[in-house]
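Beneath this line is the structure, given in C-alpha cells, with notes to follow.
One chain of protein is taken out of this complex; the other chains stay put.
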Amino acid sequence: MTRTALRYLRLSLFLGGVGLHRLAAYRLDFVLGAGAFLVRVGIQTAVVGLVFRQVPAVGGWSYHEVLFLLGFSLLPRGLDHLFTDQLWELGRKLVQRGEFYRYLIRPVNPLFSLLSERFFHPDGLGELIVGAVLVFWAGSELGLDPTAAQWALAPLLVLCGALIHTAVKLFFASLSFWTVTSLPSMYAATQVSEFAAYPLDIYHSSLRALLTWVLPFAFTSYVPCVYLLTGDTGLLVWLPVVTAGAVLTALAVWRRGINRFDMTGS
Amino acid sequence: MTGSPPVIVAENLTKEFRVAERGPGLLGALATLFTREHRIVRAVDGVSFEIPAGSRTAYIGANGAGKSTTIKMLTGIMTPTSGRCLVAGIEPYRERQRNARSIGVVFGQRSQLWWDLSVPDSFRILRRIYDIPEPVYRRNLRLYRELLDIDALGTTPVRQLSLGQRMRAEIAASLLHDPAVVFWDEPTIGLDMVLKEAVRVLVNRANQELGTTVVLTSHDIGDIAAICDSALVVDRGRVVHQGTIQDLLRTADRRSVTFDHRDPLPLPAACEEIERGLPGVRASEDDGGRIRVDYPVAAFTSRQVLAFLLDRFDLADCYAPEPDLEDVLRRVYERDATESASPDQPAAPVESGAA
Partner (left out) sequence: MSAVTRARRYLPFATGGLQSLLQYRSMFFVTGVTAAAGAAVTVFLWRAVYAGSPGAGPGGFTAAGITTYLLVAQVLQVLHANRVDDEVAAEVYRGDVAVMLVRPVSYPLVRFAACLPVVAANALLVGVPVLLLFSFLVPMTAPTAGNAALFALSTLLSVLIAFCVNLLTGMTGFLTTNTWGVRMLKQSVVAFFAGQLVPIALMPGPLAAVAMALPFRGMVDGPLTLLLGRYEGVAGALGVLAQQAGWAVALAALSAVLWRAATGRLEVLGG
C-alpha cells in the first residue's frame, strides 16, 4: 500500500518535472495562457468594481466581501486546474479520435496516467497567486481576524473545493465515453461554476438549490467564505459529505465509461 | 514451435457493438435529431485459438474479420461481450495494469507517445512508468541506436516526426520494457525496406534472447513475410489455418512455372500447344521471351506439368516461384467476403472501416 503510494508520488514528481520542462519549451504559449488568465480575472474584478460604483452592497455583501469571495473561488479552481487539465482533452477528443487507449495499456492507474500528461498546468499557478492576493487584500481591508480553527480549516476548505471541481470535470469529461465528445457539456459546467464567484444570495432560489445540491459549486467558495467571514457553519457541515459524494459519483461514471471504450471513435 | 505452451488463449471470444443508424445526407442528419436507431453488429464472433509462446504470428483475416477488435481485447482495451482470453495467464481487461507490464503495443494509426515531447523524453517517462531496470533500459537503448537510428530523431517533438520516424519510435517504445508479448496492429512499416529489415532483426533478437512473442496484423504482405514465421488465419470465428507461413502457402490452389522459350515455334503457338495438352492450365507470354504456366493443383501435379513441358520443349532454364502469399490471402479475403455477404450472416462489422 505504502509502496504503491510512494511509487505514484515519485512518478508524480518526475512527470511534474516533465511538465515544467515542457513549459520552458513552449514559453510563448505559457505567457499567453497566463496573460489571458490575468486579463480574465482582471475583467471579473472590474465588473465587480463597476457594480459597486452604483450601490454600496449587493445581496447584503459589501465590495470587499465580494472581492474576498471572488478571490477565494480562484483557490480551489486553481488547485484543480494545476493537476486535472488533461480532462479537457478527454472531453474534447481522446474518445472521439480513439486515442484514449494509451492510458489502458500502461501499468499505472488510467486516471493517473491521463492526468499526469499535464501536471502543473501554469494557468493554475496564476489562479492560485491572484486568488491569494485578492483574499489577503480584501481580508485586510475588511479587518478580518480568523480564529485558530478557521486558519486550520482554510486549507482543507480549498482542498475540498478543488476535489469538487475535479469531480464535476471528471463527470462531464467521462460522458464523452457515451457521447464521443463532451466538450460542450464541460463548457456548460464551467460556465455554471462561474456562479460560485458571486454571493449565492443574489440568485433565484432554484439556482441556489442547483448550485448547492446538484452541481455543488456553492461548496467551493460561498459556503467556505460565509464561514470564514462570519463564522456561520450552517452548510459547512455538509462539505465533507458533498465532496465525497461528488468524487465517488464521478469515479463511478469514469469506471463505467472506461469499460465502454471501444477505440473506434467517429 | 511445437511443444511451446500457449502464451495467448482465446476461448469463444465475442464482441458486439451497437451502431447508430443514420440516413445519408442532410435529411439523414436532421432525422437523428429526433430518433436514433441502433443495430447490433458482431465484430468478433466466437473466436477460439491458441498462440504458442515465442512465436511470431501474423493474425490474418479479411477486412472486418475483427482483427483489430481481437487485438483490442487481447491488450485489455476492450472487454469481450462474451467468451474470454488469457495473455500470459492474465485476463487483460480484468487486470489492465498487471497485463500492461507483460505486453507492448503499437497501433499504427494512433500514437501512444507523448505528442509534444521528444522521443528521448517519451522513453524516459516510459522507463519510470514501467520501472525498467537501468541495465535493461541501457541495453535496449543501445540496440535501438544501433538498429533504428533512434538518435537521429533528436529533440523533435513527436508530432513533427514523419510517419516512418514515428513508427520507429513506436516500435522501440513497445519493446522497451522487455514485454513477454508484443501486439503490432497495422504498424504500416511497409514504408521503408531498410527499416523493415531493422525491425526484423530487432524482433528476431528479442524473440531469440528473451522469447518475446509477436502478434502482428497487417495488410502489407511484405511486413508479414518479413516479421512472422507463422500465421493464424481467422474466418468469421473459425481458425481456418494455423501453422507456418510455408504451410499457408501450400494451401494455394495454383502453382506456376516459368521457362525460357528457345524453340523455333512462335510464342503464341507454344502457349496454345501447352493449353491444348494440359486442359485447365493457363500459359502466357512473360517478359523476355519466357512462358509462364499457371496450373490448378486440383487438376495436375507439378510432376505432370513438368513432365509434359520437358517432353515438348527445350527446358534449359526454368523457375518455379513460391506461391504468392498475397494471392493466397486474397483468396482467403475473397472467400470471407462472399460468405459474409450471405443474408443469414451478420453484416460486416464497422471497426475496420472506422479505423
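Going by the order they are written in, the chains are A and B; count residues from 1 in each one.
The criterion applied here is as follows: a contact is a pair of C-beta atoms (placed from the backbone, for glycine too) under 8 Å apart; a residue touches a chain by one contact, two chains touch by 3 or more.
Everything quoted here is computed from the prediction, not taken from an experiment.
Only one of A:133, A:188, A:209 or A:241 touches the chain withheld from this view, namely A:188. Residue in contact with the omitted chain (choice from A:1, A:24, A:50 or A:148): A:50.
One chain is missing from the display, and on chain A it is touched by residues 26, 28-30, 32-33, 35-37, 39-40, 43, 46-47, 50-51, 53-55, 58-59, 179, 181, 184-185, 187-188, 191-192, 194-195, 198, 202-204, 207.
One rule holds for everything that comes next: only the chains that are shown with their structure count from here on.
Per the touch definition, chain B reaches chain A in the complex via residues 17, 72, 75-79, 93, 96-98, 100-101, 103, 105, 107, 110-112, 114, 116-117, 121, 124-125, 128-131, 350-351, 354-355.
Chain A meets chain B in the complex at residues 7, 10-11, 14-15, 18, 21-22, 25-26, 97-99, 101-102, 104-110, 113, 117, 259, 261-266.
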